[in-house]
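Shown here: the complex without one of its protein chains, the others still in place.
To keep things simple, chains are lettered A, B and C as they appear, and every chain counts its residues starting from 1.
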Amino acid sequence: MIIAMKQGAAPEAVRNFAAGLEKQGVKIHLSEGASQTVLGLVGDTTGIDEKALKAHHLVEKVIRVQEPYKRANRLFHPEDTRIDIRGGDSGVRHIGAGYLGIIAGPCSVETREQIIGIAQDVKQAGAGFLRGGAFKPRTSPYSFQGLGCEGLDLLMEAKQETGLPIVTELMAIHQLEVFDEVDIIQVGARNMQNFTLLKELGHCRKPILLKRGYAATITELLMAAEYIMAGGNEDIILCERGIRTFDSYTRNTLDLSSIPALKKLSHLPVIVDPSHATGISWMVPAMTKAAIAAGADGVMLEVHNDPENARCDGEQSITPAAFAALMEALRKYASIEGKNIGPAV
Amino acid sequence: MIIAMKQGAAPEAVRNFAAGLEKQGVKIHLSEGASQTVLGLVGDTTGIDEKALKAHHLVEKVIRVQEPYKRANRLFHPEDTRIDIRGGDSGVRHIGAGYLGIIAGPCSVETREQIIGIAQDVKQAGAGFLRGGAFKPRTSPYSFQGLGCEGLDLLMEAKQETGLPIVTELMAIHQLEVFDEVDIIQVGARNMQNFTLLKELGHCRKPILLKRGYAATITELLMAAEYIMAGGNEDIILCERGIRTFDSYTRNTLDLSSIPALKKLSHLPVIVDPSHATGISWMVPAMTKAAIAAGADGVMLEVHNDPENARCDGEQSITPAAFAALMEALRKYASIEGKNIGPAV
Amino acid sequence: MIIAMKQGAAPEAVRNFAAGLEKQGVKIHLSEGASQTVLGLVGDTTGIDEKALKAHHLVEKVIRVQEPYKRANRLFHPEDTRIDIRGGDSGVRHIGAGYLGIIAGPCSVETREQIIGIAQDVKQAGAGFLRGGAFKPRTSPYSFQGLGCEGLDLLMEAKQETGLPIVTELMAIHQLEVFDEVDIIQVGARNMQNFTLLKELGHCRKPILLKRGYAATITELLMAAEYIMAGGNEDIILCERGIRTFDSYTRNTLDLSSIPALKKLSHLPVIVDPSHATGISWMVPAMTKAAIAAGADGVMLEVHNDPENARCDGEQSITPAAFAALMEALRKYASIEGKNIGPAV
Partner (left out) sequence: MIIAMKQGAAPEAVRNFAAGLEKQGVKIHLSEGASQTVLGLVGDTTGIDEKALKAHHLVEKVIRVQEPYKRANRLFHPEDTRIDIRGGDSGVRHIGAGYLGIIAGPCSVETREQIIGIAQDVKQAGAGFLRGGAFKPRTSPYSFQGLGCEGLDLLMEAKQETGLPIVTELMAIHQLEVFDEVDIIQVGARNMQNFTLLKELGHCRKPILLKRGYAATITELLMAAEYIMAGGNEDIILCERGIRTFDSYTRNTLDLSSIPALKKLSHLPVIVDPSHATGISWMVPAMTKAAIAAGADGVMLEVHNDPENARCDGEQSITPAAFAALMEALRKYASIEGKNIGPAV
């Protein structure tokens, strides 16, 4: 971290200020110029509050050189992280470090026939994981809120039937009690900065799929991962799902540049959810291919056997047939990029 | 709600579609044009899922005429809502319906001397409420997270000392146990769509200060209020605190147009937090005056006796002296606008 | 400007790099730390290209301490600039330095009766300037494009009739030939970075009302002013007119924080256009008052005698009666803020 002091700041005041900083555990390299003194902070600056520094009357500008996260930082963990997940069968699937995770399924679990049918279809087409919502965050209190525990039970049946590991969203910490058989816990975009929840998940022993808040910066997403990792759980899968911009043609703006950015800054795997990002089913294949081309470690796709009558988000769901066709294309993309797309059963 | 069907949609298919909608409890007025059929939905459409309609292959466009919220809707509650709060003394303060709520205090509670000193200063200058954070949502897990229960105890001492009602943030539902003496519960911007939390607060008997998420639309803010109100708690104070835009001079962009918008759409009081919105203390007086001029029912201001050494957000805190000067100006603004600014003790 | 070099950069390479910079006319203060060297640039850095520096493999971070504009910079011109404008009568009006400029009139000039009628109405209510579009930038090539030269002629008649100075938009440099009698030349938001146009206006001897582009940062707006000022024309009035954000309730988001920001950074007067920003006539009074409370040096308002039949932007125009009522309120606001609102005839 570099702190440019105000021009004309009294040398003694600056030295006192520097001494105060050293008490926070960093070393200060102080360079007194003709008109301006600059402090270089050496050591672990993650605990130093940039904004507090800017409040000081002697300080002109502050630049953070080192990112404010440690465990999520590629600097201290140069190799890609690979997440290993065992499903209902004996197979282990991987996400990251050359393995693409293909997660597919309906927005919400509706009936036994629906979820098992879709699970069989997406498995057949090559998906590695089944998604489905049991507890649904809905903008309106009057909208369908998911089947809850009954939905979880149906997911478990689908897992037993197909062997596919299950990805589903947790909305509150007390739901952990019923998530025993869930394989990957999803934290939704609206909860990305629910810090109480993140801290609790740090003590959990399951991989977390952490969706980017729709107004979260790259750094904030990584800080949210850091909250979980600081508690001891380092199995985090980051998920880009679109950000909010002035453009209203798509529901959100899918920020595919975040993929190379996140992979440069962090060792964690990064997947993409083009269904929620665009909100438009006919756009999903193009944006899925683009995500893989940009270097994503996988995708999460909404697949529904009857999108028109889906109880939630039908307008962004593709059919099992469209999913199967897309998988054909993805295999070619994976091959070009040297990635393993098959569930390594 | 108006639904324009696709051109050339078969009349019978459209009539079947309409019949399906009627089962959801609305009446349909169907008008068959030369080339296009338009459905008008009459009745309570709050439970109708617009997005699901758009997924249907017969549907071209959907317009919602009636807002998707009921209890927060001015249409069904034409008078301004006034929130009444009793503090540590016998006095009752009001927010809304002509009463300005002036809430002031530090970002976080640090010490007994700090919080009681500031409480006395802001009361002296005319504040009606004391704010102070005990549980702090921080972007970094390595930043100061607030004093927790000890902070709450100190707030209670300040309340006893000055009589000022207390506003403080709740981050998780289990904290409700220790919020007995809190007068207004704040829901932070990052929790505005923590639906589990909102539902629980619907069963609570205290006023809720609901901050707008920094990427939330006007409608989403009102839907978040509706979540709480649907549970039975109708004492909601809405708080504009800046939205995220491309502009980075201020921390967020204070959206003062939201004040007339919210007051047109809803009967709930609307206050403004210029401290978090701008993140810059010297801007706070100008933006506070602008908020009152735009019709706000109050403001929430960060006031700190020693901003440079504040443990949190010092760069946006004004001093007690600056607060007192600002109150002088606000009294003139209140007078022009015919609002009552004094704490009605 | 401060440049943090990469850790481990060879001292000789850094010194060569620094020597290269000195050839661009700045002095370098080089401070070699244990692990990192920091360069401080002293002198006029406006010509130094920050982005070019960042491309260099030895450079870690660059911070600009001094703003990249000179003539628009309050640092070199501490007093507020006051723009003096003489209308069709003998009176001189002022904008800035304690004088509020109230500019009112229709979006576009339509007929003699319309423009002269509105001019008389707004003058009567206390406006200092008449606005009206003759050349109209329209999103669609099929929309009404303004009356052109005929519209200018009608504006001149209104000027003669009422004495009010005229503000109207210039869309292309060749139109300057017919702008002889125009008193303030408006540059629209979409042309804010039409650099060829800005350069030409630098040689013009009339005040320029420069509207902020709807995606322009504070710095970019001031750099656009600098383009004009660099040519010798220093009579610039900045105009905030809303920025584009995710929020779609209002047409744009009026960024009133830009007022204190611009007035801190620059000596130029700042006015606000709440009509275009909100796009909603019933919001205009609230946002006008807020603009004055936030410290604006004036406002530009759309006033139309028959908004429903306006050929352009009727939905955001207030009637002459609403304008007169608003002026009553503004006089009180001006008085509180110690500003002169009357056209100093």
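The rule is short, and it goes like this: a residue touches a chain if its C-beta (ideal position, glycine included) is under 8 Å from a C-beta of that chain, and two chains touch if they have at least 3 such contacts.
Keep in mind that this is a model prediction, so the values were computed, not measured.
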For a quick check of understanding: of A:Ala97, A:Met156 or A:Ala290, which residue touches the chain that isn't displayed? A:Ala290
Per the touch definition above, residue among A:Gln36, A:Thr81, A:Asn194 or A:Thr245 touching the missing chain: A:Thr245
Hidden partner chain, touching residue among A:Val42, A:Val65, A:Met156 or A:Ala261: A:Ala261
Where the missing chain touches chain A, by residue: 215, 217-219, 243, 245-250, 253-261, 264, 277-278, 282-283, 286-287, 289-295, 329, 332-333, 336
Using the touch rule from the top, list residues of chain B that touch the missing partner. 2, 4, 29, 31, 33-36, 38, 40, 42, 60-61, 63, 65, 244-246, 248
Residues of chain C (touch criterion as defined above) contacting the omitted chain: 46-47, 49, 51-52, 54-57, 68-69, 137-144, 171-173, 190-191, 193-197, 199, 213-215, 220, 223, 226-227, 230, 244, 279, 281, 307-308, 310-317
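We take it that only the chains that are shown with their structure count from here on.
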Compare the CA centroid of chain B with every other chain's and tell me the farthest one. C
With chain centres taken as the means of their Cα atoms, state the distance from chain A to chain C in Å. 41
Using the average of all C-alpha atoms in each chain as its centre, how far is it in Å between chain A and chain B? 28
Name the residues of chain B that each touch 2 or more other chains. 215
